[in-house]
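Below is one structure, written out as C-alpha coordinates, with a few remarks after it.
Only a single protein chain was left out; the remaining protein chains are all shown in position.
Here the chain labels run A and B in written order, and each chain numbers its own residues starting at 1.
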Amino acid sequence: MKAASFNRWFGRGWLAAGFVFLYLPIVALIIFSFNDSPIPNVWRGFTLKWYEALIRDQEMLSGLWLSLQIALLTACGSVVLGTLAAFALVKYKRFKGRTLFSGMVSAPLVMPEVVVGLSLLLMLVSVQRALGFPERGLFTIWLGHLLLGMAYATVVVQARLQDLNPQLEEAAMDLGAKPHQVFWLVTLPMIGQSLISAWLLTFTLSLDDVVLSAFLSGPGSTTMPLVIFSRARLGLNPSVNAIATVIVIVVAVGVVLASYLIARAERRRQQEMASATRA
Amino acid sequence: MSNAPMTGLHRLVVDAFSGRVLVIAAPFLFLLVFFLGPFFIVGKISVSEMEAVTFKDLVTWSEGVLTLSLKFGTYQFIAQDPLYWQTYVNSVKYAGATTLLCLFIGYPFAYFMARAKSSVQPALLMLVMLPFWTSFLLRVYSWRGLLTEGGWVAEVIVGLGLDQLLYSLGLITAPGKLMHTPFSLVLGMTYTYLPFMILPLYSNLAKMDLRLLEAAADLGATPWTAFWKITVPLSKAGIIAGSMLVFIPCIGEFVIPELLGGPETLMIGRVLWDEFFSNNDWPMASSVAVVMILLIIVPLAIFNKYQAEASDKR
Partner (left out) sequence: MNVVSTEKPAFLQIQDVVKDFDGFKAVNHVSLDIAKGEIFALLGSSGCGKSTLLRMLAGFELPTSGRIVLEGEDLSGLPPYRRPMNMMFQSYALFPHLTVWENIAFGLKREGLPAAQVSERVESMLKLVQLSQFAKRKPHQLSGGQQQRVALARSLAKQPRLLLLDEPLGALDKKLREQTQIELVNIIESVGVTCVMVTHDQEEAMTMASRIAIMSEGRFLQVGAPGDLYETPATRFVADFIGNVNLMDGTLDEDEADHCVVGSADCRHYVGHGITGTQNMAVTVALRPEKIHLSRNRPLGHDGQPDPYNTAQGTIKEMSYFGSYTVFHVQLGSGAMLKVSMTNTQRHRDDEFTWGDTVWAHWSRSAHVVLTQ
(Lines give C-alpha, C1' and ligand atoms only; values in the text may rest on other atoms or scores of the structure.)
Protein backbone atom coordinates (compact mmCIF):
# COMPACT_ATOMS: atom_id res chain seq x y z
CA MET A 1 0.00 0.00 0.00
CA LYS A 2 1.35 3.33 -0.97
CA ALA A 3 0.19 4.97 2.23
CA ALA A 4 1.97 2.41 4.38
CA SER A 5 5.29 2.78 2.60
CA PHE A 6 5.05 6.57 2.68
CA ASN A 7 4.39 6.24 6.36
CA ARG A 8 7.44 4.07 6.80
CA TRP A 9 9.79 6.38 4.91
CA PHE A 10 8.38 9.46 6.53
CA GLY A 11 8.89 7.81 9.88
CA ARG A 12 12.47 6.84 9.11
CA GLY A 13 13.13 10.33 7.81
CA TRP A 14 11.76 11.97 10.91
CA LEU A 15 13.75 9.67 13.19
CA ALA A 16 16.93 10.26 11.19
CA ALA A 17 16.45 14.03 11.25
CA GLY A 18 15.74 13.88 14.96
CA PHE A 19 18.92 11.95 15.66
CA VAL A 20 20.96 14.33 13.54
CA PHE A 21 19.51 17.18 15.61
CA LEU A 22 20.36 15.38 18.87
CA TYR A 23 23.90 14.40 17.93
CA LEU A 24 25.04 17.40 15.90
CA PRO A 25 26.36 19.38 18.87
CA ILE A 26 28.16 16.35 20.26
CA VAL A 27 29.88 15.64 16.99
CA ALA A 28 30.81 19.30 16.59
CA LEU A 29 32.26 19.36 20.11
CA ILE A 30 34.50 16.42 19.39
CA ILE A 31 35.68 17.62 16.02
CA PHE A 32 36.52 21.10 17.17
CA SER A 33 38.47 19.80 20.16
CA PHE A 34 41.14 18.92 17.64
CA ASN A 35 40.96 22.33 15.96
CA ASP A 36 44.16 24.35 15.83
CA SER A 37 42.54 27.67 16.59
CA PRO A 38 41.75 29.66 19.75
CA ILE A 39 38.23 30.02 18.46
CA PRO A 40 36.82 26.51 18.07
CA ASN A 41 34.40 27.53 15.39
CA VAL A 42 36.12 27.50 12.09
CA TRP A 43 38.45 24.71 11.20
CA ARG A 44 42.09 25.70 10.99
CA GLY A 45 44.07 22.51 11.37
CA PHE A 46 44.48 19.36 13.44
CA THR A 47 46.13 19.55 16.84
CA LEU A 48 46.26 17.81 20.20
CA LYS A 49 47.43 20.86 22.13
CA TRP A 50 44.13 21.39 23.90
CA TYR A 51 44.38 17.93 25.39
CA GLU A 52 47.92 18.60 26.49
CA ALA A 53 46.72 21.79 28.12
CA LEU A 54 43.97 19.87 29.84
CA ILE A 55 46.44 17.67 31.69
CA ARG A 56 48.05 20.77 33.14
CA ASP A 57 44.77 22.53 33.85
CA GLN A 58 44.72 22.58 37.65
CA GLU A 59 41.43 24.37 37.94
CA MET A 60 39.61 21.91 35.73
CA LEU A 61 41.21 18.85 37.24
CA SER A 62 40.47 19.80 40.82
CA GLY A 63 36.95 20.63 39.76
CA LEU A 64 36.68 17.20 38.17
CA TRP A 65 37.95 15.51 41.31
CA LEU A 66 35.44 17.35 43.50
CA SER A 67 32.61 16.57 41.11
CA LEU A 68 33.49 12.89 41.05
CA GLN A 69 33.47 12.73 44.84
CA ILE A 70 30.13 14.47 45.09
CA ALA A 71 28.67 12.36 42.32
CA LEU A 72 29.72 9.18 44.07
CA LEU A 73 28.16 10.28 47.35
CA THR A 74 25.06 11.52 45.58
CA ALA A 75 24.54 8.29 43.70
CA CYS A 76 24.85 6.16 46.82
CA GLY A 77 22.64 8.41 48.93
CA SER A 78 20.02 8.82 46.20
CA VAL A 79 19.71 5.08 45.68
CA VAL A 80 19.20 4.48 49.39
CA LEU A 81 16.67 7.27 49.88
CA GLY A 82 15.00 6.60 46.56
CA THR A 83 14.58 2.91 47.31
CA LEU A 84 13.08 3.70 50.70
CA ALA A 85 10.70 6.21 49.13
CA ALA A 86 9.75 3.77 46.37
CA PHE A 87 8.99 1.11 48.97
CA ALA A 88 6.93 3.54 50.99
CA LEU A 89 4.88 4.48 47.96
CA VAL A 90 4.40 0.98 46.57
CA LYS A 91 4.00 -1.16 49.70
CA TYR A 92 2.03 1.12 51.95
CA LYS A 93 -0.99 2.33 50.11
CA ARG A 94 -2.41 4.27 52.99
CA PHE A 95 -0.56 6.31 55.51
CA LYS A 96 -0.94 9.79 56.90
CA GLY A 97 0.50 12.41 54.62
CA ARG A 98 0.87 10.12 51.64
CA THR A 99 -0.26 12.75 49.16
CA LEU A 100 2.15 15.26 50.58
CA PHE A 101 4.93 12.69 50.53
CA SER A 102 4.21 11.69 46.95
CA GLY A 103 4.15 15.34 45.90
CA MET A 104 7.42 16.13 47.63
CA VAL A 105 9.15 13.14 46.11
CA SER A 106 8.29 13.98 42.53
CA ALA A 107 8.44 17.79 42.74
CA PRO A 108 12.25 18.10 42.40
CA LEU A 109 11.89 16.45 39.00
CA VAL A 110 10.26 19.54 37.58
CA MET A 111 10.98 22.34 40.04
CA PRO A 112 13.30 24.95 38.53
CA GLU A 113 16.72 24.45 40.05
CA VAL A 114 17.15 28.14 40.88
CA VAL A 115 14.21 27.87 43.27
CA VAL A 116 15.41 24.66 44.89
CA GLY A 117 18.96 25.92 45.12
CA LEU A 118 18.03 29.28 46.59
CA SER A 119 15.66 27.86 49.19
CA LEU A 120 18.02 25.15 50.32
CA LEU A 121 20.85 27.62 50.60
CA LEU A 122 18.83 30.10 52.62
CA MET A 123 17.80 27.35 54.99
CA LEU A 124 21.36 26.16 55.39
CA VAL A 125 22.53 29.68 56.07
CA SER A 126 19.85 30.07 58.74
CA VAL A 127 20.99 26.81 60.30
CA GLN A 128 24.57 27.97 60.14
CA ARG A 129 23.70 31.18 61.92
CA ALA A 130 22.02 29.23 64.66
CA LEU A 131 24.30 26.24 65.05
CA GLY A 132 27.59 27.29 63.53
CA PHE A 133 27.62 24.64 60.83
CA PRO A 134 27.44 23.50 58.02
CA GLU A 135 29.86 25.52 56.00
CA ARG A 136 29.07 25.84 52.34
CA GLY A 137 31.08 23.28 50.48
CA LEU A 138 31.05 19.65 49.53
CA PHE A 139 28.45 18.70 52.13
CA THR A 140 25.95 21.36 51.12
CA ILE A 141 26.34 20.65 47.43
CA TRP A 142 25.81 16.99 48.20
CA LEU A 143 22.53 17.76 50.00
CA GLY A 144 21.19 19.65 47.01
CA HIS A 145 22.17 16.90 44.60
CA LEU A 146 20.59 14.33 46.92
CA LEU A 147 17.26 16.11 46.66
CA LEU A 148 17.31 15.95 42.91
CA GLY A 149 18.83 12.49 42.72
CA MET A 150 16.33 11.03 45.15
CA ALA A 151 13.45 12.11 42.93
CA TYR A 152 14.94 10.37 39.90
CA ALA A 153 15.94 7.27 41.83
CA THR A 154 12.44 6.93 43.24
CA VAL A 155 10.92 7.00 39.76
CA VAL A 156 13.26 4.31 38.49
CA VAL A 157 12.95 1.96 41.47
CA GLN A 158 9.22 2.51 41.86
CA ALA A 159 8.60 1.44 38.27
CA ARG A 160 10.40 -1.87 38.82
CA LEU A 161 8.90 -2.45 42.24
CA GLN A 162 5.37 -2.05 40.97
CA ASP A 163 5.91 -4.72 38.35
CA LEU A 164 7.06 -7.21 40.95
CA ASN A 165 4.65 -10.06 41.70
CA PRO A 166 3.60 -9.56 45.34
CA GLN A 167 3.07 -13.29 45.70
CA LEU A 168 6.83 -13.77 45.53
CA GLU A 169 7.33 -11.93 48.76
CA GLU A 170 4.35 -13.65 50.31
CA ALA A 171 5.77 -17.01 49.28
CA ALA A 172 9.04 -16.14 50.95
CA MET A 173 7.25 -15.22 54.17
CA ASP A 174 5.15 -18.35 53.98
CA LEU A 175 8.35 -20.39 53.78
CA GLY A 176 9.66 -18.84 56.95
CA ALA A 177 11.56 -15.74 55.88
CA LYS A 178 11.22 -12.79 58.23
CA PRO A 179 10.50 -9.40 56.61
CA HIS A 180 14.13 -8.28 56.45
CA GLN A 181 15.16 -11.64 55.02
CA VAL A 182 12.45 -11.28 52.39
CA PHE A 183 14.01 -8.00 51.36
CA TRP A 184 17.59 -9.24 51.11
CA LEU A 185 16.89 -12.66 49.62
CA VAL A 186 13.99 -12.02 47.28
CA THR A 187 13.14 -8.36 46.69
CA LEU A 188 16.65 -6.98 46.32
CA PRO A 189 17.86 -9.49 43.71
CA MET A 190 14.77 -8.78 41.69
CA ILE A 191 15.10 -5.00 41.70
CA GLY A 192 18.89 -5.12 41.50
CA GLN A 193 19.11 -3.92 37.93
CA SER A 194 16.92 -0.91 38.58
CA LEU A 195 19.11 0.04 41.53
CA ILE A 196 22.13 0.05 39.25
CA SER A 197 20.25 2.15 36.69
CA ALA A 198 19.25 4.59 39.39
CA TRP A 199 22.84 4.77 40.61
CA LEU A 200 24.23 5.55 37.18
CA LEU A 201 21.49 8.07 36.44
CA THR A 202 21.98 10.03 39.64
CA PHE A 203 25.76 9.87 39.24
CA THR A 204 25.46 11.51 35.84
CA LEU A 205 23.01 14.14 37.03
CA SER A 206 25.26 15.12 39.88
CA LEU A 207 28.31 15.30 37.68
CA ASP A 208 26.47 17.60 35.29
CA ASP A 209 24.71 19.94 37.69
CA VAL A 210 25.34 23.67 37.45
CA VAL A 211 22.68 25.69 39.24
CA LEU A 212 22.38 23.77 42.50
CA SER A 213 26.14 23.59 42.76
CA ALA A 214 26.42 27.34 42.14
CA PHE A 215 24.08 28.20 44.98
CA LEU A 216 25.40 25.67 47.42
CA SER A 217 29.13 25.81 46.89
CA GLY A 218 31.55 27.81 48.95
CA PRO A 219 35.01 29.19 48.45
CA GLY A 220 37.33 26.43 47.29
CA SER A 221 34.56 24.08 46.31
CA THR A 222 34.17 24.71 42.63
CA THR A 223 32.78 21.77 40.75
CA MET A 224 33.76 20.94 37.21
CA PRO A 225 30.50 22.15 35.65
CA LEU A 226 30.98 25.47 37.40
CA VAL A 227 34.46 25.79 35.93
CA ILE A 228 33.14 24.96 32.49
CA PHE A 229 30.22 27.31 32.91
CA SER A 230 32.31 30.29 33.90
CA ARG A 231 34.60 29.73 30.93
CA ALA A 232 31.71 29.16 28.55
CA ARG A 233 30.03 32.38 29.66
CA LEU A 234 33.01 34.35 28.54
CA GLY A 235 33.01 32.87 25.08
CA LEU A 236 34.11 29.88 23.12
CA ASN A 237 37.01 28.08 24.69
CA PRO A 238 38.77 25.07 23.22
CA SER A 239 39.72 23.66 26.63
CA VAL A 240 36.04 23.10 27.15
CA ASN A 241 35.86 21.15 23.92
CA ALA A 242 38.69 18.96 25.09
CA ILE A 243 37.12 18.01 28.42
CA ALA A 244 33.79 17.63 26.65
CA THR A 245 35.20 15.09 24.25
CA VAL A 246 36.75 13.13 27.08
CA ILE A 247 33.43 13.04 28.93
CA VAL A 248 31.45 12.12 25.84
CA ILE A 249 33.79 9.29 24.92
CA VAL A 250 33.78 7.87 28.44
CA VAL A 251 30.00 8.05 28.73
CA ALA A 252 29.41 6.72 25.22
CA VAL A 253 31.71 3.78 25.82
CA GLY A 254 30.03 3.14 29.16
CA VAL A 255 26.50 3.25 27.82
CA VAL A 256 27.26 1.18 24.74
CA LEU A 257 29.15 -1.38 26.81
CA ALA A 258 26.29 -1.62 29.31
CA SER A 259 23.72 -2.03 26.54
CA TYR A 260 25.85 -4.67 24.87
CA LEU A 261 26.31 -6.63 28.10
CA ILE A 262 22.60 -6.51 28.86
CA ALA A 263 21.72 -7.60 25.34
CA ARG A 264 24.22 -10.43 25.50
CA ALA A 265 22.88 -11.68 28.83
CA GLU A 266 19.39 -11.55 27.37
CA ARG A 267 20.45 -13.51 24.28
CA ARG A 268 22.14 -16.14 26.43
CA ARG A 269 18.99 -16.53 28.49
CA GLN A 270 16.94 -17.02 25.33
CA GLN A 271 19.35 -19.72 24.16
CA GLU A 272 19.13 -21.51 27.48
CA MET A 273 15.36 -21.45 27.34
CA ALA A 274 15.30 -22.74 23.80
CA SER A 275 17.57 -25.67 24.67
CA ALA A 276 15.60 -26.37 27.83
CA THR A 277 12.31 -26.81 26.02
CA ARG A 278 13.81 -29.10 23.42
CA ALA A 279 15.19 -31.40 26.11
CA MET B 1 -6.21 -5.73 63.36
CA SER B 2 -7.61 -8.31 65.75
CA ASN B 3 -9.47 -7.06 68.78
CA ALA B 4 -7.97 -9.39 71.32
CA PRO B 5 -4.36 -8.51 72.03
CA MET B 6 -2.12 -11.56 72.13
CA THR B 7 1.60 -12.14 72.40
CA GLY B 8 1.75 -13.47 68.85
CA LEU B 9 -0.17 -10.49 67.55
CA HIS B 10 1.98 -8.14 69.53
CA ARG B 11 5.06 -9.61 67.95
CA LEU B 12 3.59 -9.18 64.50
CA VAL B 13 2.74 -5.57 65.18
CA VAL B 14 6.25 -4.85 66.37
CA ASP B 15 7.75 -6.68 63.39
CA ALA B 16 5.69 -4.80 60.86
CA PHE B 17 5.44 -1.50 62.63
CA SER B 18 9.11 -0.75 63.12
CA GLY B 19 10.02 -1.67 59.56
CA ARG B 20 7.17 0.32 58.14
CA VAL B 21 7.82 3.40 60.19
CA LEU B 22 11.50 3.46 59.31
CA VAL B 23 10.92 2.97 55.63
CA ILE B 24 8.45 5.81 55.42
CA ALA B 25 9.98 8.10 57.99
CA ALA B 26 13.52 8.33 56.64
CA PRO B 27 12.76 9.76 53.20
CA PHE B 28 9.74 11.66 54.54
CA LEU B 29 11.76 13.49 57.15
CA PHE B 30 14.54 14.15 54.69
CA LEU B 31 12.12 15.79 52.29
CA LEU B 32 10.30 17.72 54.99
CA VAL B 33 13.52 19.18 56.31
CA PHE B 34 15.39 19.79 53.10
CA PHE B 35 12.67 20.35 50.54
CA LEU B 36 9.56 21.71 52.19
CA GLY B 37 11.21 23.48 55.08
CA PRO B 38 13.36 25.67 52.85
CA PHE B 39 10.28 27.00 51.08
CA PHE B 40 8.98 28.39 54.31
CA ILE B 41 12.37 29.96 54.94
CA VAL B 42 12.27 31.53 51.50
CA GLY B 43 8.87 32.94 52.31
CA LYS B 44 10.16 34.31 55.56
CA ILE B 45 13.23 35.90 54.03
CA SER B 46 11.22 37.48 51.26
CA VAL B 47 9.68 39.68 53.92
CA SER B 48 12.89 40.35 55.81
CA GLU B 49 15.25 43.20 55.59
CA MET B 50 18.67 42.83 54.13
CA GLU B 51 21.61 43.85 56.29
CA ALA B 52 25.16 43.93 54.89
CA VAL B 53 25.94 40.36 53.84
CA THR B 54 23.02 38.64 55.41
CA PHE B 55 19.45 39.23 56.50
CA LYS B 56 18.01 40.60 59.67
CA ASP B 57 15.88 38.46 61.92
CA LEU B 58 12.14 38.96 61.65
CA VAL B 59 11.68 39.10 65.36
CA THR B 60 14.09 41.16 67.41
CA TRP B 61 14.25 41.75 71.12
CA SER B 62 16.03 44.80 72.35
CA GLU B 63 15.56 46.88 75.47
CA GLY B 64 12.47 45.02 76.44
CA VAL B 65 10.77 45.64 73.11
CA LEU B 66 9.70 42.78 70.87
CA THR B 67 9.65 43.94 67.27
CA LEU B 68 8.25 42.08 64.35
CA SER B 69 9.39 43.66 61.14
CA LEU B 70 7.88 42.50 57.91
CA LYS B 71 9.09 44.24 54.84
CA PHE B 72 6.77 43.82 51.89
CA GLY B 73 8.74 46.22 49.82
CA THR B 74 10.07 43.50 47.59
CA TYR B 75 6.63 42.33 46.58
CA GLN B 76 5.56 45.90 46.03
CA PHE B 77 8.54 46.38 43.81
CA ILE B 78 7.76 43.31 41.76
CA ALA B 79 4.14 44.30 41.34
CA GLN B 80 4.96 47.82 40.26
CA ASP B 81 8.10 47.47 38.19
CA PRO B 82 7.17 46.63 34.59
CA LEU B 83 10.52 44.88 34.12
CA TYR B 84 9.63 42.09 36.53
CA TRP B 85 6.21 41.65 35.05
CA GLN B 86 7.67 41.54 31.56
CA THR B 87 10.26 39.01 32.63
CA TYR B 88 7.68 36.66 34.10
CA VAL B 89 5.64 36.91 30.93
CA ASN B 90 8.77 36.26 28.87
CA SER B 91 9.55 33.18 30.89
CA VAL B 92 6.09 31.71 30.40
CA LYS B 93 6.19 32.68 26.73
CA TYR B 94 9.51 30.99 25.98
CA ALA B 95 8.70 27.97 28.13
CA GLY B 96 5.42 27.61 26.28
CA ALA B 97 7.07 27.94 22.88
CA THR B 98 9.65 25.35 23.86
CA THR B 99 6.95 22.96 25.05
CA LEU B 100 5.03 23.28 21.82
CA LEU B 101 8.13 22.76 19.71
CA CYS B 102 9.15 19.74 21.79
CA LEU B 103 5.69 18.33 21.31
CA PHE B 104 5.73 18.98 17.59
CA ILE B 105 9.13 17.37 17.08
CA GLY B 106 8.92 14.83 19.85
CA TYR B 107 5.50 13.30 19.27
CA PRO B 108 6.18 11.97 15.76
CA PHE B 109 9.60 10.92 16.98
CA ALA B 110 8.17 8.90 19.88
CA TYR B 111 5.42 7.58 17.62
CA PHE B 112 7.77 6.22 14.99
CA MET B 113 10.03 4.82 17.68
CA ALA B 114 7.11 2.93 19.19
CA ARG B 115 6.07 1.60 15.79
CA ALA B 116 9.56 0.49 14.83
CA LYS B 117 10.51 -3.18 14.85
CA SER B 118 10.60 -4.37 18.44
CA SER B 119 14.14 -5.66 18.09
CA VAL B 120 15.29 -2.19 17.09
CA GLN B 121 13.48 -0.27 19.79
CA PRO B 122 15.94 -0.83 22.66
CA ALA B 123 18.73 0.44 20.43
CA LEU B 124 16.68 3.50 19.50
CA LEU B 125 15.94 4.13 23.14
CA MET B 126 19.61 3.93 23.97
CA LEU B 127 20.42 6.38 21.18
CA VAL B 128 17.89 8.85 22.56
CA MET B 129 19.21 8.47 26.09
CA LEU B 130 22.88 8.72 25.19
CA PRO B 131 22.95 12.52 24.71
CA PHE B 132 21.01 12.80 27.96
CA TRP B 133 23.83 11.02 29.79
CA THR B 134 26.48 13.34 28.39
CA SER B 135 26.63 16.72 29.99
CA PHE B 136 23.85 19.07 28.93
CA LEU B 137 26.02 22.05 29.74
CA LEU B 138 28.55 21.00 27.14
CA ARG B 139 25.97 20.36 24.50
CA VAL B 140 24.37 23.77 25.02
CA TYR B 141 27.82 25.30 24.85
CA SER B 142 28.35 23.49 21.57
CA TRP B 143 25.32 25.23 20.10
CA ARG B 144 27.10 28.53 20.64
CA GLY B 145 29.79 27.34 18.32
CA LEU B 146 27.25 26.11 15.81
CA LEU B 147 25.21 29.29 15.78
CA THR B 148 27.92 31.97 15.96
CA GLU B 149 28.89 33.53 12.66
CA GLY B 150 30.87 30.96 10.76
CA GLY B 151 29.46 28.02 12.67
CA TRP B 152 28.04 25.04 10.79
CA VAL B 153 24.36 25.63 11.50
CA ALA B 154 24.72 29.39 11.05
CA GLU B 155 26.30 28.86 7.65
CA VAL B 156 23.47 26.55 6.58
CA ILE B 157 20.74 28.90 7.75
CA VAL B 158 22.28 31.98 6.20
CA GLY B 159 23.12 30.09 3.05
CA LEU B 160 19.48 29.00 2.66
CA GLY B 161 18.33 32.53 3.29
CA LEU B 162 16.29 31.39 6.26
CA ASP B 163 17.78 34.12 8.40
CA GLN B 164 15.73 36.66 6.46
CA LEU B 165 12.63 34.74 7.40
CA LEU B 166 13.66 34.63 11.04
CA TYR B 167 14.44 38.33 10.98
CA SER B 168 11.07 39.22 9.57
CA LEU B 169 9.44 37.13 12.28
CA GLY B 170 11.31 39.11 14.89
CA LEU B 171 13.11 36.03 16.13
CA ILE B 172 16.56 37.39 15.47
CA THR B 173 17.90 40.91 15.84
CA ALA B 174 19.63 41.27 12.52
CA PRO B 175 20.11 39.09 9.45
CA GLY B 176 23.11 36.87 9.98
CA LYS B 177 23.21 37.31 13.74
CA LEU B 178 21.69 34.15 15.12
CA MET B 179 23.27 34.10 18.56
CA HIS B 180 21.79 35.69 21.66
CA THR B 181 18.34 35.87 20.17
CA PRO B 182 14.93 34.40 20.95
CA PHE B 183 15.66 31.95 18.16
CA SER B 184 18.86 30.63 19.69
CA LEU B 185 17.26 30.49 23.14
CA VAL B 186 14.22 28.48 22.11
CA LEU B 187 16.37 26.27 19.91
CA GLY B 188 18.68 25.57 22.83
CA MET B 189 15.85 24.85 25.24
CA THR B 190 14.02 22.65 22.76
CA TYR B 191 17.20 20.73 22.14
CA THR B 192 17.89 20.19 25.83
CA TYR B 193 14.37 19.23 26.86
CA LEU B 194 13.45 17.11 23.86
CA PRO B 195 14.34 13.80 25.56
CA PHE B 196 12.07 14.77 28.48
CA MET B 197 9.20 14.93 26.03
CA ILE B 198 10.12 11.87 24.00
CA LEU B 199 10.55 9.42 26.87
CA PRO B 200 7.13 9.64 28.56
CA LEU B 201 5.46 9.78 25.13
CA TYR B 202 7.37 6.74 23.92
CA SER B 203 6.65 4.81 27.09
CA ASN B 204 2.94 5.60 26.68
CA LEU B 205 2.75 4.89 22.94
CA ALA B 206 4.75 1.67 23.18
CA LYS B 207 2.23 0.26 25.63
CA MET B 208 -0.72 1.06 23.41
CA ASP B 209 -2.69 -1.93 22.24
CA LEU B 210 -2.27 -1.97 18.46
CA ARG B 211 -5.36 -4.10 18.12
CA LEU B 212 -7.40 -0.99 18.82
CA LEU B 213 -6.12 0.45 15.56
CA GLU B 214 -6.96 -2.79 13.79
CA ALA B 215 -10.48 -2.60 15.19
CA ALA B 216 -10.78 0.98 13.99
CA ALA B 217 -9.63 0.04 10.52
CA ASP B 218 -12.07 -2.83 10.50
CA LEU B 219 -14.84 -0.36 11.30
CA GLY B 220 -13.88 1.84 8.38
CA ALA B 221 -11.53 4.47 9.80
CA THR B 222 -8.66 5.72 7.68
CA PRO B 223 -5.20 5.68 9.30
CA TRP B 224 -5.36 9.47 9.62
CA THR B 225 -8.71 9.34 11.44
CA ALA B 226 -7.58 6.49 13.62
CA PHE B 227 -4.52 8.47 14.59
CA TRP B 228 -6.46 11.54 15.70
CA LYS B 229 -9.43 9.75 17.20
CA ILE B 230 -7.69 6.89 18.94
CA THR B 231 -3.93 7.17 19.22
CA VAL B 232 -3.75 10.79 20.29
CA PRO B 233 -6.49 10.65 22.94
CA LEU B 234 -5.00 7.49 24.41
CA SER B 235 -1.61 9.13 24.63
CA LYS B 236 -3.03 12.06 26.55
CA ALA B 237 -1.32 11.00 29.75
CA GLY B 238 2.03 10.90 27.99
CA ILE B 239 1.44 14.29 26.40
CA ILE B 240 0.62 15.86 29.73
CA ALA B 241 3.57 14.26 31.49
CA GLY B 242 5.99 15.27 28.77
CA SER B 243 4.61 18.80 28.57
CA MET B 244 4.89 19.34 32.30
CA LEU B 245 8.40 17.88 32.35
CA VAL B 246 9.37 20.51 29.78
CA PHE B 247 7.23 23.52 30.68
CA ILE B 248 7.78 23.77 34.42
CA PRO B 249 11.59 23.61 34.54
CA CYS B 250 11.87 25.82 31.45
CA ILE B 251 10.20 28.70 33.22
CA GLY B 252 13.02 28.86 35.72
CA GLU B 253 15.85 27.96 33.33
CA PHE B 254 19.06 29.81 33.92
CA VAL B 255 21.96 28.16 32.12
CA ILE B 256 20.51 28.09 28.62
CA PRO B 257 19.32 31.72 28.58
CA GLU B 258 22.70 32.66 29.98
CA LEU B 259 24.67 30.91 27.26
CA LEU B 260 22.34 31.25 24.30
CA GLY B 261 19.95 34.04 25.19
CA GLY B 262 20.32 37.79 24.76
CA PRO B 263 19.26 41.03 26.40
CA GLU B 264 15.68 40.83 25.17
CA THR B 265 15.24 37.21 26.27
CA LEU B 266 15.63 37.95 29.95
CA MET B 267 14.03 35.16 31.94
CA ILE B 268 13.12 34.97 35.56
CA GLY B 269 15.84 32.48 36.43
CA ARG B 270 18.46 35.04 35.45
CA VAL B 271 16.69 37.74 37.46
CA LEU B 272 16.75 35.58 40.56
CA TRP B 273 20.39 34.76 40.02
CA ASP B 274 21.37 38.40 39.59
CA GLU B 275 19.42 39.53 42.62
CA PHE B 276 21.20 36.93 44.71
CA PHE B 277 24.73 36.85 43.31
CA SER B 278 25.18 40.33 41.87
CA ASN B 279 22.97 42.53 44.05
CA ASN B 280 23.28 40.41 47.13
CA ASP B 281 19.64 41.24 47.76
CA TRP B 282 18.38 38.06 49.39
CA PRO B 283 14.86 39.24 50.18
CA MET B 284 14.42 40.33 46.58
CA ALA B 285 15.65 37.00 45.28
CA SER B 286 13.34 35.22 47.69
CA SER B 287 10.33 37.21 46.57
CA VAL B 288 11.13 36.44 42.96
CA ALA B 289 11.31 32.78 43.93
CA VAL B 290 7.99 32.90 45.78
CA VAL B 291 6.25 34.47 42.80
CA MET B 292 7.82 31.85 40.55
CA ILE B 293 6.52 29.09 42.79
CA LEU B 294 3.05 30.60 42.67
CA LEU B 295 3.31 30.71 38.88
CA ILE B 296 4.04 27.01 38.59
CA ILE B 297 1.70 25.75 41.29
CA VAL B 298 -1.06 24.95 38.86
CA PRO B 299 1.09 23.05 36.31
CA LEU B 300 2.83 21.39 39.25
CA ALA B 301 -0.50 20.17 40.61
CA ILE B 302 -1.43 18.83 37.18
CA PHE B 303 1.88 16.99 36.98
CA ASN B 304 1.44 15.60 40.47
CA LYS B 305 -2.03 14.34 39.68
CA TYR B 306 -0.75 12.62 36.58
CA GLN B 307 2.09 10.96 38.54
CA ALA B 308 -0.28 9.69 41.20
CA GLU B 309 -2.77 8.37 38.64
CA ALA B 310 -0.05 6.70 36.62
CA SER B 311 1.32 4.85 39.62
CA ASP B 312 -2.13 3.84 40.87
CA LYS B 313 -3.15 2.46 37.51
CA ARG B 314 -0.28 0.02 37.33
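Criterion: a contact is a pair of C-beta atoms (placed from the backbone, for glycine too) under 8 Å apart; a residue touches a chain by one contact, two chains touch by 3 or more.
All values derive from a computational prediction rather than experimental measurement.
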Out of A:R12, A:R129 or A:K178, which residue would touch the omitted chain in the full complex? A:K178
Decide which residue listed in A:L48, A:L168, A:I196 or A:L257 touches the omitted chain of the complex. A:L168
Given that one chain is not shown, which residue among A:I26, A:V186, A:L212 or A:I228 touches it? A:V186
List every residue of chain A that touches the chain not included in the displayed model. 165, 167-168, 170-178, 181, 185-186, 189-190, 269, 272-273, 276-277
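FYI, only the chains that are shown with their structure count from here on.
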Residues of chain B that touch chain A when the two form their complex: 15-16, 19-20, 23-24, 26-28, 30-32, 34-39, 41-42, 45, 54, 105, 108-109, 111-113, 115-116, 122-124, 126-131, 133-146, 148, 150-153, 191, 194-195, 223, 244-245, 248-249, 251-255, 258-259, 269, 272-273, 276-277, 282, 285-286, 289, 292-293, 296, 300, 303-304, 307-308, 311, 314
Residue set of chain A touching chain B in the complex reads 3, 7, 11-12, 14-15, 18-19, 21-26, 28-29, 32, 40-42, 81-82, 84-85, 87-92, 95, 97, 99, 101-116, 118-120, 122-123, 125-126, 129, 143, 146-147, 150, 158, 162-163, 178-180, 204, 207-208, 210-211, 214-215, 225, 228-229, 232-233, 236, 240, 243-244, 247-248, 251-252, 254-256, 259, 263
